[in-house]
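One protein chain is absent from this view; the other protein chains keep their places.
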Amino acid sequence: MTDSIKRVVLAYSGGLDTSVILKWLQVTYGCEVVTFTADLGQGEELEPARAKAELMGIKPEHIYIDDLKEEFVRDFVFPMMRANARYEGDYLLGTSIARPLISKRLVEIAKETGADAVAHGATGKGNDQVRFELSAYALNPDIKVIAPWRDWDLTSRTALIAWAEKHQIPVPKDKRGESPFSTDANLLHTSSEGKVLEDPWEETPDYVYSRTVNPEDAPDAPEYITIDFEHGDGVALNGQAMSPATLLAALNDLGRKHGIGRLDLVENRFVGMKSRGMYETPGGEIYARAHRGIESITLDRGAAHLKDELMPKYAELIYNGFWFAPEREMLQAAIDHSQQKVTGTVRLKLYKGNASVVGRKSPHSLYSERHVTFEDDAGAYDQKDAAGFIKLNALRLKLLARQSK
Amino acid sequence: MTDSIKRVVLAYSGGLDTSVILKWLQVTYGCEVVTFTADLGQGEELEPARAKAELMGIKPEHIYIDDLKEEFVRDFVFPMMRANARYEGDYLLGTSIARPLISKRLVEIAKETGADAVAHGATGKGNDQVRFELSAYALNPDIKVIAPWRDWDLTSRTALIAWAEKHQIPVPKDKRGESPFSTDANLLHTSSEGKVLEDPWEETPDYVYSRTVNPEDAPDAPEYITIDFEHGDGVALNGQAMSPATLLAALNDLGRKHGIGRLDLVENRFVGMKSRGMYETPGGEIYARAHRGIESITLDRGAAHLKDELMPKYAELIYNGFWFAPEREMLQAAIDHSQQKVTGTVRLKLYKGNASVVGRKSPHSLYSERHVTFEDDAGAYDQKDAAGFIKLNALRLKLLARQSK
Amino acid sequence: MTDSIKRVVLAYSGGLDTSVILKWLQVTYGCEVVTFTADLGQGEELEPARAKAELMGIKPEHIYIDDLKEEFVRDFVFPMMRANARYEGDYLLGTSIARPLISKRLVEIAKETGADAVAHGATGKGNDQVRFELSAYALNPDIKVIAPWRDWDLTSRTALIAWAEKHQIPVPKDKRGESPFSTDANLLHTSSEGKVLEDPWEETPDYVYSRTVNPEDAPDAPEYITIDFEHGDGVALNGQAMSPATLLAALNDLGRKHGIGRLDLVENRFVGMKSRGMYETPGGEIYARAHRGIESITLDRGAAHLKDELMPKYAELIYNGFWFAPEREMLQAAIDHSQQKVTGTVRLKLYKGNASVVGRKSPHSLYSERHVTFEDDAGAYDQKDAAGFIKLNALRLKLLARQSK
Partner (left out) sequence: MTDSIKRVVLAYSGGLDTSVILKWLQVTYGCEVVTFTADLGQGEELEPARAKAELMGIKPEHIYIDDLKEEFVRDFVFPMMRANARYEGDYLLGTSIARPLISKRLVEIAKETGADAVAHGATGKGNDQVRFELSAYALNPDIKVIAPWRDWDLTSRTALIAWAEKHQIPVPKDKRGESPFSTDANLLHTSSEGKVLEDPWEETPDYVYSRTVNPEDAPDAPEYITIDFEHGDGVALNGQAMSPATLLAALNDLGRKHGIGRLDLVENRFVGMKSRGMYETPGGEIYARAHRGIESITLDRGAAHLKDELMPKYAELIYNGFWFAPEREMLQAAIDHSQQKVTGTVRLKLYKGNASVVGRKSPHSLYSERHVTFEDDAGAYDQKDAAGFIKLNALRLKLLARQSK
């Protein structure tokens, strides 16, 4: 903790907690702090972070505020969606996938500014510390990482606020009390956990949701949309071409309106405990279903089943923070190889929490009405072949049964 | 086809197609036919099958009508649900899981009646022929299997009806025309495919659905239920103990009412082609979500992730007809081993197509508020441990990064 | 079988069996035959095949004799070796990996010569028919494949020879009697099966071996060699740069001399039965061990373990004939991605059947003496980190143990 630090790049939101961290770094290490504030589509004004940083003495050229929305969706969310990744069957990894990008920029800015350390505001109980740090070390093995929440002794809210006041950090009135839960947000999702959510038997209170209307309050009429895919990635909504981040944002609006993408989950953290979280992934849920829809007619069975078998491990790697690990990259190479012909259009029905694929078409469709038809198939398929197919698939089972008699 | 057959047990529904098969077997093989009609909860009267069989000359003692509902749910559906099995990410395997049970009874009845063959009414293009036959061969390697649809030349509906009339088989008026789609039903689901569903871009018409109301017509108010589990299996609904089949039937009623469990899917058949199906699994969908819910607090992470990794293969085995194969049994042994403490209660909200887990509790819960809390945890977890944890997880990535510089 | 065939490309060895097939194709289909004889390093003179083909009326421009040794090793054997593929734990897939290349050329020649069919001499009981045909169909879905051994009625050696004589095909004296076993050979291996090998309790007789000396007759002094690798592929032996086929041939000489690469195996065929085979893979065995050796210091653990997990499926795909299937290509993409830094030198000791890695070095070595040393490591590794690492890895086990009390 008391390593000598020259200059540190801090992932800085402009909020109270990271402001306290900023000051704490200055006080504890006597070092220069570079602030990095990322726009990942969390829906907050970021410019106020500049003023606050300046107020705490950060040099203007050491204040970084970057719009990373397109990079986030194009290089992180979409590749992950190609894999149909869901952690523990359900979670679309909205927080997990953002951390490596933040670390990547932290390490880049450290290089640009000659900093020898990076710092983040994640606690010592969660997954995010692991994700930040594994990514940072994988990108720069010599970087130092400071995680104040693991190091300082501000273990209660009261202590934190007292420390803030002692160090002249403005404490907004609404931050004085305890927040009833903790959140993380970006273009893909908002997560909430802690406090009122800590009893997994208690239903999530309505006021926790911020990104979606309650399905009960969603429109009474369904809405139909189409999403176009090229090589496994979404490129258009209702026929209108859109950039990755624009498409996801538009799907978020649709998902919010129709109450889509709420998930109440007890999950297993990498650090070994279970936690209960509430996720809202409105556009991501629609997108994920659409992607499976287009794959259903364009992916060969062998490719599709291999993807399904690899997915749990791939999702676990992202959840655990191993985005920049060789095995994640190997799996990505396999997955990306499968997406060359995943091109076409999916039609979905959105209605009160449901996002259902109702149609799919593609110039590369592998679906053959000629083969599957109950009608005369003009010789496309010889039903007698099935007899031999079954006989040879059964052979080992027969030999086994004979031996077991 | 022209093997000499002495006596054959036919999976007989009492409908036109299997009646034609019954007669065709008599005519073609000159053999005795034993009929077997299973009640798997498909919701049809089975006694008429007896009269029809008798009319075609089947001896009373050769007419089997068995209620297999409890065995079906207890020994097939529930074990499969323990694995959270979904084929290609979505399909709950409602047809696949029924076939091995039918074959098991066919083989048992063959033994009881001294028959040397069994026969089924599945076509040569589908998965069911494979499932029937692999199961039959695995249980009796010496049994002969007759699949008339692969052997005869009745390749059009017209030909079939002409043949029926020629052989004095009554053809109900509503069976003269083509059915607009083909169905299979049991206590777990109803599937529909073919004809009007053959274009995967066209939305499934409303009249295809038979087991669920349209979510738009479902009640405007949500309904909350609880399901109790013991050792991985459901045992009670809303606190009321129920047998497996009774529980599934009650969940079906709830699912029907709330429009839950509709699935429109293009899937990959084992015989090599893609097909589009529509599935309604009202109770099964609720049950599957509840099972994941109870596992989320009672299963250790290592067990849960291993289950997720094994699931695609397990589901594929069932889909492809390998229920009675050693590798399915091995996977089942692993899965069942994990379910010893999967006991507790799940609370779900049912609303217009959604079945959402909103609460879970268990005497064996591994969820520890003490560990996860944002509040003071009284030393349950030392945040400093995380530093070492991350450092050693990062070590290989650092060594790699250093080498790659 | 009696499809109208215009022109067929036959995989032709020049031996009695494929000569009979050649004539049988002419007689049965009245079609033109194009012969294709591949030099895969099987160590036989191929030019005699030309004379024999001409004798049976094949047009000179329809006689193809191709040296495929370099393509075989570079594009098939080496990519497979990158995966450390061994079927059922042991078999280095020497026959399996040659079949797709032969099919690729058959299909190419069919295109060049305007042929509508290809033919091969594999029997209906083995794996090779599957490998030939799956590859052919994957490369040209409209090609017809003729497999005479499945179609004709020449079911005994006597019948075959009688048919040959009736059709004026010269029958060499040593082919009159039954061969005591059946073989397949190429640059990677020689396999033997059948007849004297059919009882798996009986030791393989000495005369079956043709590619290796008996270890007991190998030199009494060990020989040390080095193999250099670049990006996962062998490039030099004892410091001398060699092409893929040249390197494998040189290793074959070494392996032969030292009695390396004999394998007596009962394996599971794709068609459902077990068979007993004897394989000699002298150079391949040395190469496979060397490849693992170089990976051991250049591959990250995550990459290495993922490869080990994927390998059985990859090997099975090749064994079953799915070289040209999307899932094999996906796995290859993942494997190849891992080999970028698999560069360096392996030293092996060859001695009486043993090929042991005794040293390995690489400019990209991830082995760090600084970290691993029992001596003072100058702070490279902080042993206290291990405490936190273990604590968090143990957390879930502790929570579970507490619950189970």
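Read from first to last, the chains carry the letters A, B and C; within each, the first residue is number 1.
Everything that follows uses one rule, which is that a residue touches a chain if its C-beta (ideal position, glycine included) is under 8 Å from a C-beta of that chain, and two chains touch if they have at least 3 such contacts.
Since we're looking at a predicted model, the values are computed, not measured.
Listed residues C:37, C:84, C:212 or C:252: the one in touch with the omitted chain is C:84. Across the entire complex, the residue among C:26, C:113, C:183 or C:204 in touch with the chain not shown is C:204.
Although one chain is not displayed, subunit A still touches it through residues 300-302, 341, 364-366, 368, 371, 381-382, 384-389, 391-393, 395-397, 399-400, 403-404.
Seen from subunit C, the chain kept out of the figure touches residues 84, 88-90, 123-125, 129-130, 133-134, 137-142, 147, 149-150, 155-156, 182, 194-195, 198-204, 215-216, 220, 222, 262, 264-268, 271-276, 292, 296-297, 301, 304-305, 308-309, 311-313, 316, 321, 324-326, 347, 349, 351-354, 356-361, 365-369, 371-374, 376, 381, 383-387, 389-390, 393-394, 397-402. Considering the complete assembly, subunit B touches the hidden chain via residues 268, 271-274, 300, 302-303, 305-307, 313, 322, 325-327, 329-331, 333-338, 392-396, 399.
In the analysis below, only the chains that are shown with their structure count from here on.
Other chains, considered apart from subunit A, form one piece (clusters defined by touching). Both copies, subunit B and subunit C, contribute mostly matching positions to the interface they share, with over half of the numbers common to the two. One inter-chain figure worth recording: subunit A and subunit B are separated by 32 Å, centre to centre, where each centre is the mean of the chain's CA atoms. Each chain gets a centre from the mean of its Cα atoms; for subunit A and subunit C, those two points are 42 Å apart.
Residue positions of subunit C touching 2 or more other chains, listed in rising order: 300, 302, 392-393, 395-396, 399.
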